[in-house]
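Every protein chain but one is kept in place in this view of the complex.
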Amino acid sequence: MTNIAPAASPETLIQMKSVNKYFGNFQALKNINLEVKKGEKIVVCGPSGSGKSTMIRCINRLEEHTDGHIIIDGNELTDKVKDINAIRREVGMVFQSFNLFPHMTILKNLMLAQRLVRKTSKAEARETAMHFLERVKIPEQADKYPVQLSGGQQQRVAIARALCMKPEIILFDEPTSALDPEMINEVLEVMTDLAKEGMTMVCVTHEMGFARSVADRVIFMDAGEIVEEAEPEDFFLNPQNERTQKFLSQILTH
Amino acid sequence: MIFDFELIADSIPKMLMGIGLTFQLLFLSAILGLILAVLLLLMRISGKWYLSWPAQVHIYIFRGTPILVQIFIIYYGLPQFEFIRDSIFWPILREPFGCAILALTLNTGAYVSEILRGGVLGVDRGVLEAGAALGLSVRQKFIYLTVPIAARLSLPAYSNDFISLMKATSLASTITLVDMTGIARTIVSQTFAPYEIFISLAIIYMILTWVFQKTFGRIEKYLSRYVKPEGLA
Partner (left out) sequence: MEAVTGWWDDYFWGSVIVLQVFVCSLILMVLFGLIGAAAKLSNNRFAQKLAAGYTVAFRGTPEILVILLLYFGSAITLTAIAQVFDPEVKFVDLSPFWSGTLAIGLIVGSYATETFRGAFLGVKPGSIEAARALGMSNFQTFVYVRIPEMWRLALPSFGNHMLSLIKDTALISIIGLNETLFVAKQAIGTTGKPFTMYIVVGCVYLGFSTVITLTVMWLEKYGNKHMESAR
């Protein structure tokens, strides 16, 4: 693996340097620079189409960036397939639409990647799976299929599935946007617990309460750029950029 | 018009003597056709033009022409060439049974391949992304996610194609094979009682259709256990 992470301190897990991303002629990301240290919790917000999902999807290469450098835990993302799967093992991801494997029970959902990617034994995979199902408080659903669970439960399973791989980082791509209002809190609770335990997290979300209580830094994106980056206190009480002010006034009056 | 029930009672056992051949044609070409279909599908989604192109041509030709013409080209047409008569395939191509199997296989393979492709395209992209995000390789995603999900999505259309294949086996009677339809045609030419014979045979085929539909329905229900929100699991 190519290791070109000069300036970063040893505990830097994610480093994005001058990253650009085009879809055809459309520039989705413009000169993104971002550094995430071990244990940090970052919340990314911004209007729809601002590139926030694209940005975190570039971090585990579900999207390929056009130019610039993305370095995860000292390894640069290139198009070498082996490296990517090795990196993806360390980067968990939780999706807006849960994306559980519909044809497998909850337990099998949690065991599959452990068995195939981590090459864990069956017994150990099962044990790990049950451990994390208890952590997200739904061990009793282990033998059900995803459709038999509520949206909130499915998302907690998805979080447990990511945790089973013992990742260094977890990316959250609008994890509560597809949920009914009464289910949002059960998911945020699990995420807050994770944060308290010191997990490194990058969350795209509009849950400003969560951002305020959990985030170390809040990033505001608009039109593919990082417009503002601040600690939550400053971000909410004293936003510098006009676009941030406008966004906050819209989202907070809702 | 009076129905000759004695003739019917007499003929049904005779026609059922051909059911073995009907089943042989059906199951053998269904299995071989499925293998061919998977092959064609893999060729199509390989991303390599020299594989996907021949697969597409095969599908285009065999879906675009009548199965009867395909049977005639293989059975009557191929022996026109000396090199085929000299080839190792001649023992198969000389026999009407081998030709019928070959034609039915090539035909159903083309249709089923398209059905399977529909299934593969129907797999939710998000599910595959989740697999990728967990570090599954391309091959692992295909085997553990795409195949089982696509199989369930394809099943309803596949069951229809299986019924079509069963009906197509009756065309083997046009190249001298004595399946149920072949026997029926012989009886009609002797007795000239088309109503009695053909209607009884039609009912036999309808019963078979019903049995296969029920069987596929069961498999579908089993495979769909994870699609139903509550119960049944």
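The chains carry the letters A and B, assigned in the order they are written, with residues numbered from 1 in each.
Operating definition for what follows: contacts are C-beta pairs under 8 Å (C-beta built on N, C-alpha and C of every residue); 3 or more make two chains touch, one makes a residue touch a chain.
Here the structure is a predicted model, which means the values were calculated and not measured.
*Asks:* Which displayed chains does the hidden chain touch?
*Replies:* B
*Asks:* Touching the left-out chain: which of B:28, B:42, B:93 or B:188?
*Replies:* B:188
*Asks:* Based on the whole complex, identify which of B:65, B:87 or B:176 touches the chain you can't see.
*Replies:* B:65
*Asks:* If the missing chain were put back, which residues of chain B would it touch?
*Replies:* So the residues of chain B touching the unseen chain are 1, 60-61, 63-70, 72-73, 76-81, 163, 166-171, 173-174, 181, 184-185, 188, 192, 194-195, 198-199, 201-202, 205-206, 208-210.
Everything that follows uses one rule, which is that only the chains that are shown with their structure count from here on.
*Asks:* So the centre of each chain is just the mean of its C-alpha atoms; given that, what is the distance between chain A and chain B in Å?
*Replies:* That gives a centre separation of 47 Å.
*Asks:* Would you mind writing out the residues of chain A in touch with chain B in their complex?
*Replies:* Within the complex, chain A touches chain B at residues 60, 62, 81, 85-86, 88-89, 91-93, 95, 97, 99-104, 112-113, 116-117, 144-148, 158, 161-162, 165.
*Asks:* Spell out the residues on chain B that touch chain A in their complex, using ranges where they run on.
*Replies:* Spelled out, the residues of chain B in touch with chain A are 124, 126-127, 129-138, 140, 144-145, 148-149, 152, 225-230, 233.
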